[in-house]
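Below are the structure tokens for one structure; questions will follow.
A single protein chain has been omitted; all remaining protein chains appear in their positions.
Our next item is chain A:
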Amino acid sequence: MNIPWTEREKTAVPSQAPLQNEKTTEEIALGVRRRVFEHTIRNNGGYLSQACSSAEQLAFLYNEALHLGQPTMPMIPPPFGGVPSADNPDYVTGAGYNGPFEPQYDRLFIAPAHYALVAYATLIETGRMAPEGLEMFNKDGSSVEMIGAEHSPGMEVHNGTLGIGLSTGAGLAWGRKRKGEPGEVCVFMSDGEVQEGQTWEAVQAAAHHGIDNLWAIMDVNRQQCDGAMDEVMQVGDIRQKFIDFGAHCVEIDGHDLEAMRQARAENHEGKPLIILAYTSPTKGMPILERRFPRLHYVRFKSEDERAEYNQAIAADLGIAPVDYAH
């Protein structure tokens, strides 16, 4: 619980430049899986399947697809600095980890805020946050919250209730387009959100107003909190539904980076682009298939199970097992 808040030398704003392309996107995706795995084993639980399904998408966004400036926030996240209020003039969001809010840069909203652990791991892998940031995850007084809050690293708005992210992105994109700003707005989404009516309201509004500087990539892992989506609430042909509501929508293998690049390059003039990235919630960690369909939050039932998963997944990820305290 000893969080190094006071390590001043590490809290300096980085002045160095290009953060992108120091690693390949494949390397970053692997690094994300490793970090989330290590965290999950150490903490005896975590949002592990989300790393399996979305590692390529978040790595792609941060390493290739988005035009982001250098982070404006300290590499080691500051402690919780209070909520927005008239009495808290120093309040800042976590947007600075995605770079300065300037016209030329893109913005990223992580709509499913419970992917925060994966997003934080991606920030570390792309040099936007220090590894110490993940040590603060879900610790009292930390800004690195379990469900990403507006003030958490890499989070720009509150998305903790599913369905509001795309609407907010559409409003921001409308404003940026009206101002002639070249920066676009990207929303990372999860497929469970299509059960929320607001998602469809957002798509129809973005289509009606020709908001084409807005795009989303959706992690279609067909999982939600209660289990497999088909068991919880069937959603039908979501690609056709997005098209019917006015979006340009393409389907890809969400672990295929070349397919992701091609999808991002699709012409979607006059419409928002929705990329449906079909993924496996156990990708890279096949032992997780045993838990199917209860994958939303992985918590080990016994020390034996924890040890078994530690050995198996470490081997799959090409690293040594985590040396955690028993």
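Just so we're on the same page, a contact is a pair of C-beta atoms (placed from the backbone, for glycine too) under 8 Å apart; a residue touches a chain by one contact, two chains touch by 3 or more; residues count from 1.
To be clear about the criterion, contacts and distances are computed from a predicted model.
Enquirer: Can you pick, from "Rod shape-determining protein MreD", "Transketolase", "Glycine/betaine ABC transporter permease" or "RNA polymerase sigma factor", the UniProt name of the chain not shown?
Expert: "Transketolase"
Enquirer: Tell me which of A:Gly99, A:Gly169 or A:Pro281 is the one touching the absent chain.
Expert: A:Gly169
Enquirer: For chain A, which residues touch the unseen chain?
Expert: Residues of chain A in touch with the missing chain: 83-86, 93, 150, 156-161, 163-164, 167-176, 178-179, 197-198, 201-202, 204-205, 208-209.
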